[in-house]
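Here the complex is missing one protein chain, while the rest keep their positions.
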Amino acid sequence: MEVLRDIASWALLVSGGGFCMIGGLGLLRLPDVYARMHAAGITDTLGAGLILAGLMVQGGLSLVTVKLFLILVFLLFTSPTSTYALANAAHRQGLAPLLGATPLDSAATDHKDETSSKP
Amino acid sequence: MRRKRLLHSISLGLVLFGVWLLLSGIFEPLLLGLGVLSCVIVVLIAHRMDVIDREGLPIHLGWRILTYWVWLAVEIVKANLDVARRILDPKLPIHPLLVRVKASQASELGQVIYANSITLTPGTVSMQVAGGEILVHAIAREMAEDLERGEMDRRVTAVSERAGGEIA
Partner (left out) sequence: MFVAATLALLVAMGLALARALLGPTVYDRVLAVNSFGTKTVLLIAVFGFLTGRPDFLDISLIYVLINFIATIAVLKFLKFGDLGTPGGDPGSDREMAE
């Protein structure tokens, strides 16, 4: 029983960590702010959810699990709000999103953004 | 109306005390008393600030919000896998685009739930909510099309509007 629980928890924690890394990788790879928000969303939803679920399996039926659940609930309520605030602020400030099929020269577009944002 | 406010105040107090109890985990008379006292103070302050209403404490959503959350969780997992696949692909097959989707919810609370659900699903981020429409940034065409099919919109409307036919 204990072994089974450890295996489940291990799988959840490792896959959660993996999704967090994918989110971080997306944060680096994707071409502009709006696209990067999707990558941050991966970390906030599935990455956090899987890691906290893995910890909940370890916690069992106790107040520790309740606290972990509350962390997840707070995270899921606050993350879309702050992402919306960020997207809306960037949009109102006139930052145009990069549209259409993006070629693989994200470094070049980064460079262009930098020169245009510094008057 | 007054009776409704009282109902909201009491349920806010109960929710606060429940959270307090779960976070403290100590069941001694003195601490329980202090917990009750702090909850009452918070409810009084919230009453004075006039934030106890349907938006501040949407108890009218009831259990329907739970079934919606289950559906949303499945959608989030599916969208996560899709976006993760795109990020890991060496060719980075993304095609960002902006779409306007209709938010058919009459109440602001319903529109907020819809916009936040869109943002919470990776692959779509709501950028502006105005005039019954949401401006959405999608990372690929398929995700925008999923959204335009309007299933999420229908479900949020069903969750937020069917409550007694009255609109906040």
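Note that the chains take the letters A and B in the order they are written out, and that residue 1 is the start of every chain.
By our rule, a contact is a pair of C-beta atoms (placed from the backbone, for glycine too) under 8 Å apart; a residue touches a chain by one contact, two chains touch by 3 or more.
Note that the coordinates shown come from a computational prediction; the quantities given were computed from them, not determined experimentally.
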Residue numbers in chain A that touch the chain omitted from display: 6, 9-10, 13-14, 16-18, 20-21, 23-25, 27-28, 33, 36-37, 40, 43-44, 47-48, 51-52, 54-55, 58-59, 64, 67-68, 70-71, 74-75, 78-79, 81-83, 85-86, 89-90, 92-93, 95, 110-111, 113-114, 117
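The criterion applied here is as follows: only the chains that are shown with their structure count from here on.
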Separation of mean Cα positions, chain B and chain A [Å, integer]: 18
Partner chain B, residues of chain A touching it in the complex: 19, 22, 25-26, 29-32, 34-35, 37-39, 41-42, 45-46, 63, 66-67, 70, 76, 79-81, 83-84, 87-88, 91-92, 97-102, 104, 106
Complex contacts: residues of chain B adjacent to chain A: 19, 22-23, 25, 76-77, 80, 83-84, 87-88, 91-92, 94-98, 115-117, 119-128, 135, 137, 139
